[in-house]
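Here you go, one structure.
Yeah, one chain of the complex is gone here, protein chain that is, but the others are all in their spots.
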Amino acid sequence: QDAKPKPKLIVGTQDAGFPHIADASGAYKDAPYEVEWAVLPGPAAQFPALYSKSVDIGWLGDTSLILEQAKSTTPWTPDTAPLRIVAGWRNFDPQFRQLVTVVRNSADVKSLADLRGKKWAFNYGGINHLQYVLSLVKAGLQESDIEPVQLGDGFQAAAAFNAGRTEVYSGDFVRVKELVDKGEARILLNGDDLGIPGLTVYATRQDVLQDPERKKQLADFLERGRKLWAWYDANLPAVAKIYVDKVKYTPEKAEAQAGRNKSQFVPIDAKLLKEEQNIADVLFERGFIKNKVDVNAGFSGDYNVFTIGGAAAQ
Amino acid sequence: MSSASPALHPLDPQPAGAPTDMAVHLRDVRRVFSGREVLGGIDLSIPPGEFVALLGHSGTGKTTILRILSGLDRADAGTVQVPTARSVVFQEPRLVPAKRVWQNVVIGHDQNRPARETAIAALREVGLGQHVDAWPKTLSGGEAQRVALARALAVEPDLLLLDEPFASLDALTRMRMHDLVAQLWERHHPAVVLVTHDVDEAIVLADRIIVLNAGRITLDVRVNLSKPRLRTDARFGTLRQRLLDELGVISQPARHD
Amino acid sequence: MSSASPALHPLDPQPAGAPTDMAVHLRDVRRVFSGREVLGGIDLSIPPGEFVALLGHSGTGKTTILRILSGLDRADAGTVQVPTARSVVFQEPRLVPAKRVWQNVVIGHDQNRPARETAIAALREVGLGQHVDAWPKTLSGGEAQRVALARALAVEPDLLLLDEPFASLDALTRMRMHDLVAQLWERHHPAVVLVTHDVDEAIVLADRIIVLNAGRITLDVRVNLSKPRLRTDARFGTLRQRLLDELGVISQPARHD
Amino acid sequence: MTDALATLAEGASVARSRAPAGGRISRSPQLQDLSPGEARSTRWRQASPWQRRATRLLVPVLILAAWQFVSEAGLVSTYVLPPPTAILAAFHELIVTGELQSAIVTSSARALSGLVIGGSLGLALGLFAGLWKLGDDVFDGPMQMLRMVPSIALIPLFIVWFGINETAKIALIITATAFPIYLNTYAGVRGIDNKLIEAGIIFGLDHKKLARRIILPTALPSILVGLRYSAGSSLLALVAAEQINARSGIGYILTIANQNQRVDIIIAGIIVYALLGLALAAFMTFVERLFLPWRTDIVLG
Partner (left out) sequence: MTDALATLAEGASVARSRAPAGGRISRSPQLQDLSPGEARSTRWRQASPWQRRATRLLVPVLILAAWQFVSEAGLVSTYVLPPPTAILAAFHELIVTGELQSAIVTSSARALSGLVIGGSLGLALGLFAGLWKLGDDVFDGPMQMLRMVPSIALIPLFIVWFGINETAKIALIITATAFPIYLNTYAGVRGIDNKLIEAGIIFGLDHKKLARRIILPTALPSILVGLRYSAGSSLLALVAAEQINARSGIGYILTIANQNQRVDIIIAGIIVYALLGLALAAFMTFVERLFLPWRTDIVLG
């Protein structure tokens, strides 16, 4: 009886395990449209896929869109922004720190001021970089006060720190966890200390937001997303198993990964926008972006009702 | 010669004043290599079907003339008119090392079964029936030269250019090759230009002998001896002597029979 | 010959039974190419300083013998003993296209100023003083052959191997080259093996003439004529005839003076 | 011929001792025995096939040993370089789940399609630019420019042009493979001896036949070097190509492992690449033997 094929909603992700988790949760099983996942690591692939309509919903870090917005010569407004964030999520469990600034004990850093002159590994762009920049701000230092060691990705930065080539590291915690556990290094600052929202977000194009049919699908997709996170929370071992089976994590790391990725949607509200605006301003002041950004244009709170539910919607 | 006046080539209108009854027509042809004039004004007309031998010291420009006649080189000045259908035996064998001997012989033909038969026949004629499927690199010097000869004779040119084709052949094989060239010439009378260093060979084969010296023609004689030409013939000896003198060879007693 | 019994080579102990007074010693040498026996048991001893000419049809194995003597090819069976110091004129010029003519001549020397002088002197001797700095590709066939000759004569070998070194030279240049080789031989008496297709050339130059036929030596004669050898000499004619008969060439009247 | 040249080594080493000195009138020649079957100095070329095979394995085995030593001595953190045993375990994991097998199949298919298209393109353009000035003028510039574009930088553009499916991946591989064959074809064609071309023209070959009968066969050794290179590039390009919405493949495994910090899998992946490289080399040697039967090798020892 189902002669007409279901419409397709193509959703980008940067987590190769996520499509499997989504399947396992059954959250999208009986949706009136078909959800197709596209694994595209990094914003450099997500953006063109969005723009070229290869995907309808992209998967980004929250600062990625700020950077994208800053590039535009014509300022974005809520109506002209080509892309808008419609939902964001993060983990609130303090046990699963994501972003950290870590120092080697041998470096003899007692206070933030002692960071002066140290070799500091980080990777450019994205959230790890934000951790580095805001750590500097918090310590009251300029880049010229330290010896920055900039690397291509977080893994390289961690390798440099783990190999003893630098004394300080900013970035993802798990990559240096072993050193911290062994007592050779300690956490100096974490993301929350620095007011980094650290959201992963869904962003979509204006044309999706303006098409009534697509809008309905988007709303439904986000509402089912909430179910997915609920299932995830209740099935951590199953998720860990997916990470082991499908994307080759070691069991220990899979467990950590499953725990760390356990998330809930965050309302796109004034509080969040304030934090985001702060980040945009710091990036501008420090010269990392060329234009001032009004984050209201890139964030849409219209779908809070679906991600958070009626209670949080006002 | 039995040839009629040749048809004009449709693509190349005859330059005014060029004789139309000649197979080869060179007028005041010059060639300069890096400032040195190698050919200094060559005038030469060869009627269709004439067999011309070209003598001259090493480095006087014989190969250069042949290259211009073949179209492989372009004169710097002068008029050059040659038949469209030309065939060449180069001074080196020039076999494609990546092709077997028989494929080299019929390199210009459609390479099918009949072509292979043609090649085998041609190779048998030059005494290489055993080397049909060999690679060129495994041939002896004389064998390679004969393959090149077979290749040149497997087509039917109006102008056949032979650059020392028998240089590395022994006396017996050389005589067989003379016969072969004579046969081919009998069959359809191409104009032939044969470069050789062997004065006797020139007299035996050619209608006309030209001596080149320092890039100019210094002698142009007709060989008015009936065939087969015997070295015992007094006129043979006289002609040989004249050519050797022209070439500056001090007479060897043995050459005066 | 003026040579004493040669010293033993320190690295290669003399095989038992091999004569020590010979420059070249081949015993029952065989060579097979892809199943075909090209050399079928060659026995040949050449004392130091002897000038040997090697005659034979195209493809009988002359070059193969020279390659074995030069050390470039290894016999399949038999004994081979040759002097350490050898020099070769190959059947093709084999010049390095990336090196100028003079560098090719002294390819084995330290390439400094004196080497260039040596090269220029050698090139003058072969009549190529003008082509010292030319690239090999710009040479005519005979010029390239003469460069190869100059290269071979610029060293002082105990065994000189010449594979048709005069094939593409005109009569005059050829005679000059004969003189050059004779001079070199006078100077320090190397053993020489000269492959040629010119019977007269063999008689004029060699002490001893060997005819090869289908991979075997079928004639080995000494040339007992005093030098300079005149073609008018009756014994010259007799020897020539004997060689031509051995090579299977039907007597040409002109050859019977 | 190989043997012929091998024998030369001796002749040469002795001939060298000849002094090109003054004008002695007579001399007693130093003799040399070149008889077959003589006991000669043992040289590598006389090593048995087994000896040679052993040597081929020597370097890899040495590397492995050094690696295990470095790991066990704790000279390098296992984060960065896990011990060989850990890599073995990673291989086990990849093979048991069937991932490696399916990756090789998927990736090979991608690499091969890209290689076939890119290679043909490179060959055609290389012939064209090598033989005709017009081709040279029109295509050489763009090719020289194209080859300098880092394929990573092309990903966003290719996503836009070709989408996120197979087309984009194969397009990336094509750009990586076309150039080496182009360059080597071009050079191979330019390196052909004029004399052969001249002979071909005299014997009535038109351009097409000239290309097929003389130029292609004669330039083939060079073209095959290009193919060797392209085949390698096609596999390497998978690392970039399989970042675009891939669910399997060797490049995918590497990318994911990189994101997971599974150094053991990264190294296993590198080893798979290395082995593919060896297999490729062996295959190309076979292809060369097959297509270049007329070539004789020179080997000095």
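Chains here go by letter, A, B, C and D, matching the order in which they are written, and residues are numbered from 1 within each.
Keep in mind that, in the parts below, a contact is a pair of C-beta atoms (placed from the backbone, for glycine too) under 8 Å apart; a residue touches a chain by one contact, two chains touch by 3 or more.
Being a predicted model, the structure only gives us computed values, none of them experimental.
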Of B:62, B:94 or B:109, the one touching the omitted chain in the full complex: B:109
Per the touch definition above, residue among D:103, D:172 or D:239 touching the missing chain: D:239
Hidden partner chain, touching residue among B:83, B:127, B:142 or B:165: B:83
Listed residues D:107, D:184 or D:245, member touching the removed chain: D:184
Those residues of chain B which, in the complete complex, touch the missing chain: 1-9, 11-12, 14-15, 18, 20, 23, 48-49, 67-68, 70-86, 108-109, 154-159, 187-189, 191
Touching residues on chain A - with respect to the absent chain: 43-44, 47-48, 51-52, 64, 67-68, 71, 82, 121, 124-126, 148-153, 155-156, 159-160, 163, 165-166
On chain D, residues whose C-beta touches the chain left out of the figure: 1, 4-5, 8-9, 11-13, 15-16, 18, 44-45, 47, 52, 55-56, 58-60, 63, 76-77, 80-81, 131-134, 136-142, 144-150, 152-153, 156-157, 160, 180, 183-184, 187, 189-192, 194, 197-198, 201-202, 204-207, 210, 221-222, 225, 228-229, 232, 235-236, 239, 254, 258, 263, 266, 269-270, 273-278, 280-281, 295-301
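Rule of thumb we're sticking to: only the chains that are shown with their structure count from here on.
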Rounded Å distance between chain A and chain D, as computed from the means of their C-alpha atoms: 42
Chain A and chain B: spacing of chain centres that average the CA atoms, whole Å: 83
Shared-contact residues (touching 2 or more other chains) in chain D: none
Junction residues of chain C - those touching two or more other chains: none
